[in-house]
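Every protein chain of the complex appears in place save one, which is left out.
Presenting chain A:
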Amino acid sequence: MAQADQQNPSDEQEVMKGTSAVAKGVMAANPDVVSAYPITPQTGVVEKLSELVADGKLDSEFIKVDSEFNAASTCIGASAAGARAFSATSSQGLKLMSEPLFTAAGMRLPIVMAVANRSLSAPLSIWADHTDAFAERDGGMLQFHAEDVQEAIDHVLLGFRVAEQVNLPALSNFDGFILTHVQEPANIPTEEEVSEFLPPREPEYTLDPSDPKTMGAYARPEHWTESRYEIQRAMMESREVWADAVEEFKDVFGRDYTEYGGMLDTYYADDADHIIVAMGSIAGTIRNVVDAYREDGEKVGMVRPRVFRPFPAPELRDALADAESVAVLTKEMSPGYESAFAGEIKGALYHAESQPPVKSYVLGMAGRDVKPEDIADIIEDVKTATPKMDFDESESWPQLRPELLKGGDA
């Protein structure tokens, strides 16, 4: 779908920093509780929210804490008491939240978080990649990846809507600096629009001193498996809930995320011989490279998972199965194997009638700039990929600087 189609020219757009825009979107969702700890490049989100609370523009409890562990734990308590709870973090902060976030999933609490994606130490880096988000893959949190500031706002709203229906926490990912610190036009949803789309939370159970109960306490081997299975079932059910949510989102806000039930966004993928798969802001640069190839008459396309958990396996199978080759561009990898993203895509294609060769390209790590030429080089490379590649040929790090490596080469 062409990006231009997603613009509604009648809407009033504002140019503001990505973090401020996300904070304004959160404000429109009217959270009861916000608790967070500052970390670059997320800080602007909660800084703005604390300002809005202090100025009396947002009627939320802003709970200051001494760490991300405490921020996530505070959200757990608030959410268990029935509140709509929001937090935001990045990188090491997300690592520190990891333990309470797995707990939140097990307690089935629909906390929504904006994650300004950033690499993990060491070495220390403040810049964007997806290592932090992928490290939380198995927790039971819904995960989405935004391509631009508008989606970073909208995914938070969709996140609340879906999380509160399926009772799972959600991580709304947007690339650090690239989207947190950019200023570009975006529609800031009003509280009226959001209240039409997002009704007040109606929790099934809440902690209430007058009606005591225990949540997330202790499960013996004869009970624990079922609680984990329920998370899996909720994840699978969330696919349909998400599909309904993007339909209604389109009706209320005019922005159309309904392709593939809201799971994928594709660009010239229908008839493409060679398809790039990528998540997040890199997709914007890829679009321009696809345009250049199409002008030369070459059938190149892009498929961008908007949702990463639940994983859009059936949709990817449909979108990729007819391609001659698939290049997975990814800002993470799992040392000792390969890109986790690429591995999951290959898994999704295992039951397809035909399996195109899938080659992964690890790039854009810790904010390394990805240029259009980098993407064009990858397209040229993946054209030569064959289904029976050796394992060590199936992944490439095209931006490696051999002069920095021990021994001077890879």
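Here is the rule we use: a residue touches a chain if its C-beta (ideal position, glycine included) is under 8 Å from a C-beta of that chain, and two chains touch if they have at least 3 such contacts; residues count from 1.
Throughout what follows, contacts and distances are computed from a predicted model.
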Omitted chain (choose from "3-keto-5-aminohexanoate cleavage protein", "Cation:proton antiporter", "pyruvate synthase" or "ABC transporter permease") - UniProt protein name: "pyruvate synthase"
From A:I178, A:V358 or A:I378, residue that would touch the chain that is not displayed: A:I178
Selected from A:D148, A:E164 or A:E315 as touching the chain missing from the view: A:D148
Of A:S121, A:Q232, A:N288 or A:T384, the one touching the omitted chain in the full complex: A:N288
Interface with the unshown chain - residue positions in chain A: 3-4, 7, 13-15, 17, 126, 147-148, 177-178, 181-185, 281-285, 287-288, 369-372
